[in-house]
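In what follows, a structure is listed as structure tokens, so that the remarks can point back to it.
The complex is shown incomplete by one protein chain, all other protein chains being positioned as in the whole.
Then we have chain A:
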Amino acid sequence: MGNEELATAVDVAGLTVRRGPHTVLDGLDLRIPAGRVVGLLGPSGAGKTTLLRAIVGVQQVHGGRVTVLGRPAGAPELRRRVGYVTQAPSIYTDLTVTENLRYFATVLRAPSDDVNRVLDQVDLGRYARTRAGDLSGGERSRVSLAAALLGAPELLVLDEPTVGLDPVLRRDLWDLFGRLRDDGTSLLVSSHVMDEASRCDRLLLMRDGALVADATEAELLARTGADDVEHAFLALVEEGVR
């Protein structure tokens, strides 16, 4: 256990990102342990998506260093080792579910039977031949997630994967994230829903481009004396203001 605690999936040092005149992230430092489900929580506009994009290597950055699995973020050799799910489902709505996954499997050089494996993981096997555009929003985001699971990446970066899903599906997805973690995958999952904190091994709380807390849920509640993460977040923000 000791060694596992030390392993680092992502190391962010002094990360600065500007968009126009606005500084989205200003010298952000954080560390994401390997083999854990880490929740990135914060309100909309906190800079969560920008941080995730920087980790995946598709964000223009203006300063600092992001190291992923021991390599600089965005390095070519990382592109098969990191799975990424964008906030909006990034799939081809005019193709069937299987056609989508087959294309992404080829791109990732994943084995051909991987398509069925990931379809089972997100429980969409019965929609394999359905055009993605005919699926509901929640089903589309699960196809998008399935595409990121192809090739079994070591690190999964998921931007609000449970948004708009019914509670049963949300529970099932969090169960899946737990199983992937048990198989050794590192997961970084963003959410603006604070009650999903209880499903994470560790929490990163963000607000206005800065890290408000980096702790387990239990530590967070103990430190703030709050009953839930939402109130802990409020307590920390007010503490910072004073």
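Quick notes on this one:
We adopt the following convention: contacts are C-beta pairs under 8 Å (C-beta built on N, C-alpha and C of every residue); 3 or more make two chains touch, one makes a residue touch a chain; residues count from 1.
Criterion: contacts and distances are computed from a predicted model.
Chosen from "ABC transporter ATP-binding protein", "Transport permease protein", "SbsC C-terminal domain-containing protein" or "Formate dehydrogenase, gamma subunit", the protein name that UniProt gives for the omitted chain reads "Transport permease protein". Residue-wise, the contact with the chain that is not shown comes from A:Leu108, picked out of A:Ala13, A:Leu30, A:Leu108 or A:Val193.
Touch with the chain that is not drawn comes from one residue among A:Thr8, A:Thr23, A:Thr67 or A:Ser90, which is A:Ser90.
Remark: the omitted chain is touched by one listed residue; of A:Arg31, A:Arg80 or A:His192 this is A:Arg80. Interface residues of chain A facing the missing partner chain: 19, 56-61, 74, 76, 79-80, 82, 84, 86-95, 99, 103-104, 106-109, 131, 147.
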